[in-house]
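A single protein chain has been removed from this complex, and every other one stays in its place.
Let's look at subunit A:
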């Protein structure tokens, strides 16, 4: 293991310990029960969700060849919400796996729509791609709001729109392990991802089935996004901020950086969740709100420092 990985692991362990100790109820007689049913699942959910979203961000950035995109700025998250909304309207009692599949398909639709939009943009303008993505997300979000408003589901939509770990208990978060598994698969195909990031022509010259890599990558991103939205709600900016910071510090060799990206995402989400639990103790602020503020601020910094320019492709 390299030194950054070891350091991030140690920091993560400290955060996880803190997360286990913090909460509205005190650890006393029923401590083990509390830990097993509530605190540990919550901590694990935050770790899995953060790692998976950060890796999904890296995959998106490689596929689109732009540093400033991630699922929540490309219509993927909003697509998943629309799908969830539709299945809730059509078949409210459907099992979770069905809801998940519909959400994943709709998320895929969202990201494919985004690709169709940016297909015509001039590749020289790296800032246009995320801009179009944000507006595309906004339009899908407006569509979702309208549907929800018609069907009196605005509150439901609110639940999906801001990621929140307060409802996580044993038995309610396990789908996130699947998202974690996808992140591991992404690590195993890190080299293929790096090659995909070189562009279609060069990837083909290097012997990679570029089309197939795109399909697999987009499928993975859509699935991770849908899993996270279904279980805890949208967690914005993790997939954007963490990969950018890591690449500034460590460069672009995915085989080397992906573990750090995953650990960084996990740490960011867990830290945000801890902050959300402490700011107004014993009440909570959802992690989506905390990450939204911190992530947007860091994104602005990334965008407007000199590195942002040289890093844009």
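Simple rule for what comes next: a residue touches a chain if its C-beta (ideal position, glycine included) is under 8 Å from a C-beta of that chain, and two chains touch if they have at least 3 such contacts; residues count from 1.
The rule is short, and it goes like this: contacts and distances are computed from a predicted model.
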item: Chain not present in the shown complex, as UniProt names it (candidates "Cellulose biosynthesis protein BcsS", "2-hydroxyglutaryl-CoA dehydratase", "Pyruvate/2-oxoglutarate/acetoin dehydrogenase E1 component" or "Enterobactin ABC transporter permease"); value: "Enterobactin ABC transporter permease"
item: Selected residue (touches chain absent from view) among A:50, A:239 or A:292; value: A:292
item: Contact partner of the left-out chain, one of A:128, A:151 or A:198; value: A:128
item: Residue, one of A:77, A:145, A:231 or A:244, that touches the chain absent here; value: A:145
item: Absent-chain interface as seen on subunit A, which is shown; value: 68, 117, 120-122, 125, 127-128, 130-132, 134-136, 138-139, 142-143, 145-146, 149-150, 162, 236, 279-280, 285-286, 289-290, 292-293, 296-297, 299-300, 303-304, 308-309
